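Here the complex is missing a single protein chain, while all its other protein chains stay put.
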Amino acid sequence: MSDFIPLDVINGGARGRKFEWDTARAPTEDYHDAVLQLEKEGEWEVQRVPEPYIEVNTRYGRVKRIPIERTWHHKSCGQCGHIPGYSTSIYWLNRKLGLDYLDPKDQTSCTAWNYYASATSNPAAQASVAMRNFAAAAETDYFPIIHCGTSFGHYKEVRHELIHHHELRRKVRDVLSRLGKKLVMPEEIVHYSEWVHVMRHRFAELQTIDMSHITATVHPACHYHKLEAEDAIYDPEIYGAQRTAVITGTLQAIGVNVADYSSWYDCCGFGFRHILVSRDFSRSFAVQRKIEVMKEEVNPDVTVTHDTGCVTTLDQSQFAGQAHDRKVGIPVMSDSQMAALAMGAHPYKVLQLHWHNTNNKPFLEKLGIDQAQKWAEFEAACDKLKSGEKKYLTWEDADA
Amino acid sequence: MRMPSSDILVIGGGPAGIQAARGIADLGYKAIVVEKRDRLGGMPDEAGYAALTPDMRDTGEAIAEMVAPILDNPGVELRFGTTATACTGVAGDFNVTLQKADGAAEDICVGSVIICTGFKHFDPGRETQQYGYYQYDDVITLVDCERMLKAKNFVRPSNGEVPERVCFIQCVGSRDRQIGNEYCSKVCCGVASKEAIEIRQQVPGCRVFVFYIDMRMYGYWENEIYWPAQEKYKVNYVKGIATEVVRKGDKLIVKGEDTTLRRPMEVPMDMVILSVGMEPSEGTEAMAKVFGVKQNKYRFIETIGGALDTVSTTVSGIFAAGACTGPADLEDSTSSGGAAAMKAIACVRKANTQIPA
Partner (left out) sequence: MEFPLDLSGSAYRDVPFEEKERLLDEVKSDLRFQDVMYGCYECGICVAACPSARFYDFSPRVIAQAVAREDADLVYTLMNDSIWDCSQCFSCDRCPRANSPGGLITIMREVAVNNALQTARKALEGYERIIYKIMSTGTQVSPDMLQPDAFPDWGTHVHEIADNLEIWRRALPPETLHTTETGWSIDDKTIIELYLIWHMTGVMDMIKGVDEGLFMILVDVMEERLEEAGYDVEFE
């Protein structure tokens, strides 16, 4: 052991190093310029981010505008289908803050799950689906906010293709005009977790459940920060802007201790086709490369992510892992569910945790939530549906 | 009519500038050297290199030898703590404003200018490269490593322990379209290999790995550094670059592919040294603007003669030498410093014969 650590010799060490952006050296074109230029040329209309918005920095320090309200919620297949408390929590957060939002029925899937899984599609079809949804949003004058990480990433791919290939634009414009729709590109393509991120301090103000004794790990979704990587949110205060700031920023705002683990950058193992027809791969990867690594290194109370596929894979894969005596057992939630929980949302009526797989009861108990009581409340509500006393559980019931 | 000046302004007192000034004085002309620091020697001195590549000479000793001929030389006027802030005029008759750190300005007349403002080291945290430079104390750069080697104290910055496994990651900030630096920085393969040898000399028990894409050890660097590193010092060269550096316990884990074995690898390391490339220095960018010379897409000063003229810029009478024109090793810098001195003298001689007194 040396008695002298030469930190002064090497510029004060890592902790003394400071990250600074220089947008002038951003190596990519600024999509804002391209999108607005095409508007000038009459190629499409641009739907502006409604005011008031919050400005954040993206990977190269450029500014992205995130809307606060008048949002058009572009739903996710897997969230709505298999983990519906995910999207329910997003709406609940909007309602809690009294924000105006729209949950449209004039919306299809982006169909990108299938595009990446089976390749039974093509750029014109994908771009037409995207632009149909964007046109539907623009018609309502609400601004699209994308629930799914894959939809978010894929729509950015589509934007890139449309910007650079006029023949594709022409084709898609023809398709849309046949549907009686205009070509409208949103000024920003916004992921819901970016909205959660910019609203995090307001959530913290309304927080009722202390989370300061909770340790969480974060899994950033590949299609959020790797696919068309530029316009994900980064913040020098969070990992020195070396990793995306979403999720981590939200968790820190509600007092959760975010713990680092060595496979944070790894994919969850979803694989698109694998999760449906080659699940041995997804299970092995999720358990061995993600869950076990988290468990061994930091043993978190919960792991938090921000995409459909990641919640599904990380959560569902643990059942088989347990059967094989692997080190598993970490509840998996979305940032929207965590924020809602911190603000006192019902774990079953709002977070709908009964759709999740891994045992989350110890986590709820650690938060001081009487989960048995909460489950009884949910069952009582279901009994009313069963007896025909009520047709549906309403937002009022959810908060009752 | 004012007499055109035959003096030549050299901006920057590093290897290229020193060599240019020396050449100008040796040929009977006067060099005015402005240097924003308070001493000569340029980056090798400023960054504290331990030994020079490839001959492993002690940097301090070699720089002192270079500097000696222009100290107390009547043909060289040294102005420290000074920068150029404005320039008017044409080749043979430039009026340049010089400014001291305290703001005091002075205009001088010169016949020609040689810009030798060099490079800066790439900041490996800037581009979210996932090498953890801002996160982990044990991730350092070639420059940090030089300083530790110079201090003869090569230990893990996190805990002061002597490292048992150390690796270099090559091409950090170079050859990367996503960062926007598509060029090769030319010296890092040699410098890393030189440092690898020095680590093996200072800490014989430490295994040293170099993760690389291609080892670019041209000319004598091959036999003077690369082969000895492999054969005598048993440095391990692995073809495959790292994707990320993470921490696991008190070790760093380097994730990459061993392309020879065609498999992903995850290897524990005590220290990781990032072989950072070159970018134009702030001084280079500032001088390009002051003198109106064109910069290339990487913001180095553009030379217009291709392979046949490495020092002429887009402005007649303004020359550039060394790493301000692009990645350059010491040999390149001193050679182009000399070439620029010759061109600058030719320029003032021509101007003096054309403009009547």
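Labels for the chains are A and B, by order of writing; each one numbers its residues from 1.
Here, contacts are C-beta pairs under 8 Å (C-beta built on N, C-alpha and C of every residue); 3 or more make two chains touch, one makes a residue touch a chain.
Since we're looking at a predicted model, the values are computed, not measured.
Note on the undisplayed chain: of the listed residues A:Arg48, A:His164 or A:Lys366, the one touching it is A:His164. Among A:Tyr142, A:Tyr155, A:Phe203 or A:Phe272, only A:Phe272 touches the chain left out of the display.
From the set B:Glu35, B:Glu244 or B:Asp329, the residue in touch with the chain omitted from the display is B:Glu244, counting the whole complex. Seen from chain B, the chain kept out of the figure touches residues 130, 171, 175-179, 213-214, 239-244, 255-259, 262-265. Take chain A: the residues that touch the chain left off the picture are 75-82, 84, 87-88, 91-92, 103-109, 111, 113-125, 128-129, 132, 136, 153, 160-161, 164-165, 167-168, 171, 174-175, 178-179, 222-223, 226-227, 229, 265-267, 269-274, 276-277, 279, 281, 283-285, 289, 316, 319-320, 349-350, 352, 354-357, 378, 381-382, 385-386, 391-395, 397-398.
As a working rule, only the chains that are shown with their structure count from here on.
Across the complex, chain B is touched by residues 1-7, 9-11, 13-15, 17, 19-20, 22, 25, 27, 59, 234, 239-243, 260, 262-265, 297 of chain A.
On the chain B side of its complex with chain A, the touching residues are 125-126, 128-130, 132-137, 139-140, 144, 147-148, 151, 153, 155, 157-162, 177-180, 243-244, 246-248, 253.
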